[in-house]
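Left out: one protein chain. Kept in place: all the others.
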Amino acid sequence: MNNYSQRRKAGIVGVSGYSGRELLGLLESHGGVDPMVIPREHDAEATAAMVKEHHFDVVFLATPHEVSMDVAPAAIQAGAKVVDLSGAFRIKDRAVFEAAYKMPHTAPDQLAWAVYGMPELDRAAIPGAFLVANPGCYPTSVILALAPLIRAGLVDEGAGIICDSASGVSGAGHKPTAKTHFCAVQENFSAYGIWDHRHAPEMTHTLGLAAENFCFTPHLLPVERGILSTIYVRLTRAEPLELLLANYLAAYPSGGFVRLRDEAPDLHDVRHTNNCDIFIKLSSDGRRAVIVSAIDNLVKGAAGQAVQNMNLMLGFPEAQGLQ
Amino acid sequence: MNNYSQRRKAGIVGVSGYSGRELLGLLESHGGVDPMVIPREHDAEATAAMVKEHHFDVVFLATPHEVSMDVAPAAIQAGAKVVDLSGAFRIKDRAVFEAAYKMPHTAPDQLAWAVYGMPELDRAAIPGAFLVANPGCYPTSVILALAPLIRAGLVDEGAGIICDSASGVSGAGHKPTAKTHFCAVQENFSAYGIWDHRHAPEMTHTLGLAAENFCFTPHLLPVERGILSTIYVRLTRAEPLELLLANYLAAYPSGGFVRLRDEAPDLHDVRHTNNCDIFIKLSSDGRRAVIVSAIDNLVKGAAGQAVQNMNLMLGFPEAQGLQ
Amino acid sequence: MNNYSQRRKAGIVGVSGYSGRELLGLLESHGGVDPMVIPREHDAEATAAMVKEHHFDVVFLATPHEVSMDVAPAAIQAGAKVVDLSGAFRIKDRAVFEAAYKMPHTAPDQLAWAVYGMPELDRAAIPGAFLVANPGCYPTSVILALAPLIRAGLVDEGAGIICDSASGVSGAGHKPTAKTHFCAVQENFSAYGIWDHRHAPEMTHTLGLAAENFCFTPHLLPVERGILSTIYVRLTRAEPLELLLANYLAAYPSGGFVRLRDEAPDLHDVRHTNNCDIFIKLSSDGRRAVIVSAIDNLVKGAAGQAVQNMNLMLGFPEAQGLQ
Partner (left out) sequence: MNNYSQRRKAGIVGVSGYSGRELLGLLESHGGVDPMVIPREHDAEATAAMVKEHHFDVVFLATPHEVSMDVAPAAIQAGAKVVDLSGAFRIKDRAVFEAAYKMPHTAPDQLAWAVYGMPELDRAAIPGAFLVANPGCYPTSVILALAPLIRAGLVDEGAGIICDSASGVSGAGHKPTAKTHFCAVQENFSAYGIWDHRHAPEMTHTLGLAAENFCFTPHLLPVERGILSTIYVRLTRAEPLELLLANYLAAYPSGGFVRLRDEAPDLHDVRHTNNCDIFIKLSSDGRRAVIVSAIDNLVKGAAGQAVQNMNLMLGFPEAQGLQ
């Protein structure tokens, strides 16, 4: 992939934020793409013109969801594949989206063929996609931790699923606010968005769960980056741990980005990596499980997963530029 | 209480740890007691001799539980009341204690009349007690948050109660270890003691819950002090929030250390105070509740509550030295 | 001072910032004054009217210097003494002020009789003052560390005096900016204002030093509060350490807020106190000294020193409300 003629061209909108900046760094050392910044001031029309002029193979949108809804269709029309890091296309059900984001969806036509870009859940759908909705940071940590158990029918959904997550401050965005002031965060810890965080519908939607069985509570940690989710489920039946683990190993073969651990992971285990580390521990009666997952919110939770999606979309090895 | 002849004498064993040091500071500015350090090297006999020599009214044990089991009976025999900050006397059921602490209880006779010193739960029992078991830090944050609902029969215990807590590093003790090294904690967050933390039996025992309905997961925060607990319960029936709040207000009248909040508290709200701030939020169907509580683990979770207990035991105003 | 009729009335302008908030907290527990917030929107006229209406004995201005220049004369005219926490009246030489603050001084008449409120340097001037300029945070840490040596003629000023200081983020103010975002500060450390920080003229002016002999470099620490200054001087002659210490002890008698230490102080030694801890160590040839001083920037560096000044101005014991 070092031959210049084989290199692909990538445009990025929104490099001033944490995710966009991280993405630009990853692309610069990717080896197979030439990244170019698309000015944030560009409207949909100007972006499309730039896509045509430079023949971008892929355009990354590290933009607010209202901007993504506007720009994504134009970029696709102009010939590029799009990886959108916002929440605009993650929830296929327009009504659910509009309730969660409290705004109308202005590009509903794209929802039908947008692909939720979590390769470990559905790798096959990504190579052919024109629009990949890159998952949210919290949803990545929760969905990867729960999917193997839920798909195997091992979770007693009616008993309730509790997802207690904590994120570093970069997840709150680059814009200075009272909440992200150093003095507000240092030596502090807080819960927020209880019962109404917009990432909860993304999780239930993707996992096929009823909202009334699901509870997600995010917390703000005094760290720069990282998400740790501690997840509580009741099992449909007592199962030996080995069986549970077998489901995870089947979903996440060794050597991939999702790693099954034999002790609880922490943020240090995953920072600056595209890994999601998962640990599961059963109660003594074998009927309940605590699952802990850890990711770097800016890598597997945003920019790294976006590159992983691009690799699949453009035919690069899935892990290129991510190790 | 400024008249010297009315002042009481307090001995403290174990001032090198964080709780003992915090306690010494609180007692020095209490105004009604003269604190004196009892050397940590003193065995039970030497401690008892010192109690007799100085006529201590109260002795605080900020010692490991195995030391407390040894010293507490001797100090009481020598004429002092004892407030024990260890876990030695918190669980009245000897078998439960021994399973949780993985050691025999060497002072089982004291268990019968030891009083669990959480004034907001049972204030009447404390003034007459000779031995007060000062509650654990995590249990304080969890029990105060749950007790009003459980006592009112509003919690569907069979559906499971999840307590997800996070503590500052002072909770891990003063002794330098690999886990408390700055570089291990900074920019990190981790779960530990999943399904087997010794504070869980203290919680179930005190709240009268079956262990199989209860799950407690502690986490280590990169902060010096503070505990935030996020607690998940299913209610026995949908109730208006006002009714739930009424139970809390009945248990914790305005003006006390437990404060009902109308938004989620954070660690800053309570640090260096003896307060426990509690917030409750219902799901939209009114059947599930998330409760958030915050304390300073070294004050309400240890030294402050110990002073509060002493105040009740010696006849001082309950809040003296704590505001 | 508990008799209500003897209590004094204090107004505060600017309680939304860190200094003003800290000040309000200190006054609320002072015991001798009743603090009242003067709305920040009040102009000079409205403030004066409020001073008259409530008969404020003292008004604290925790406001930007341009506001203080406007409000201070009006408050004094209306009958209150003023403690100004801004830089408006700290430098008596109008030209020096205007060069440092890059703006005209709009209340030059007040400069003549404004008193620089550092009690340990000139306690006698404060009780009779109508306008006290509360010192800056960095200057407090530097001036207290240097004054005894300079006054004794022991510093070879021509050889240059280097003041290398580091402050917690609260010193940068409450307003969220890119520089105070948690992610910009965490795991970081930086120098700023090299050769042109406006606190340098306050230091040279107060200490009577020529600017060309003085160098001050502030740094931003990833902590909430605290200033540590490391100061380098060459002595006019080799002197035994005892003689140097004698000068400090003469200036700062035991029992006051400035404490001479026998090892280098750190920020923990002084946080949430009005103390300034000072340590001095000579080179082996006895010709050079390193002086380390530590303060809490919000207490001795701002609100605490303001209360100390108020105590002297209104006849309270100097340490009331500060211990």
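Per-chain numbering from 1; labels A, B and C assigned in written order.
Definition applied: a residue touches a chain if its C-beta (ideal position, glycine included) is under 8 Å from a C-beta of that chain, and two chains touch if they have at least 3 such contacts.
On a predicted model such as this, the values are computed, not experimentally measured, just so you know.
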(message) Using the document's definition of touch, tell me which of B:S170, B:S190, B:T230 or B:N247 contacts the absent chain.
(response) B:S170
(request) Looking beyond the chains shown, say which of C:L26, C:V67 or C:L228 touches the absent one. (result) C:L228
(request) Have a look at C:M50, C:V71, C:L267 or C:A306 and name the one touching the chain we're not showing. (result) C:L267
(message) Counting contacts across the full complex, list the positions on subunit A that touch the omitted chain.
(response) 186-187, 272
(message) Counting contacts across the full complex, list the positions on subunit B that touch the omitted chain.
(response) 18, 169-170, 174, 176-178, 180-187, 222-224
(message) List every residue of subunit C that touches the chain not included in the displayed model.
(response) 159-160, 162, 164, 166, 168, 184, 186-192, 194-195, 212, 215, 217, 219, 221-226, 228, 230, 232, 234, 264-268, 271, 281-285, 287-288, 290, 292
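One rule holds in what follows: only the chains that are shown with their structure count from here on.
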(request) Considering only mean CA positions as chain centres, point out the chain farthest from subunit C. (result) A
(message) Please compute the angle of the rotation superposing subunit B on subunit C (C-alpha atoms), rounded to a multiple of 5 degrees.
(response) 180
(message) Suppose you list every residue number at the subunit A-subunit B interface; are over half of them used by both chains (same) or under half (different)?
(response) same
(message) For subunit A versus subunit C, what separation do you get between their C-alpha means, in angstrom?
(response) 49
(message) Counting only Cα atoms for the centres, state how far subunit A is from subunit B in Å.
(response) 39
(message) I need the residues of subunit A touching at least two other chains; which ones are they?
(response) 184, 186-187, 222-224
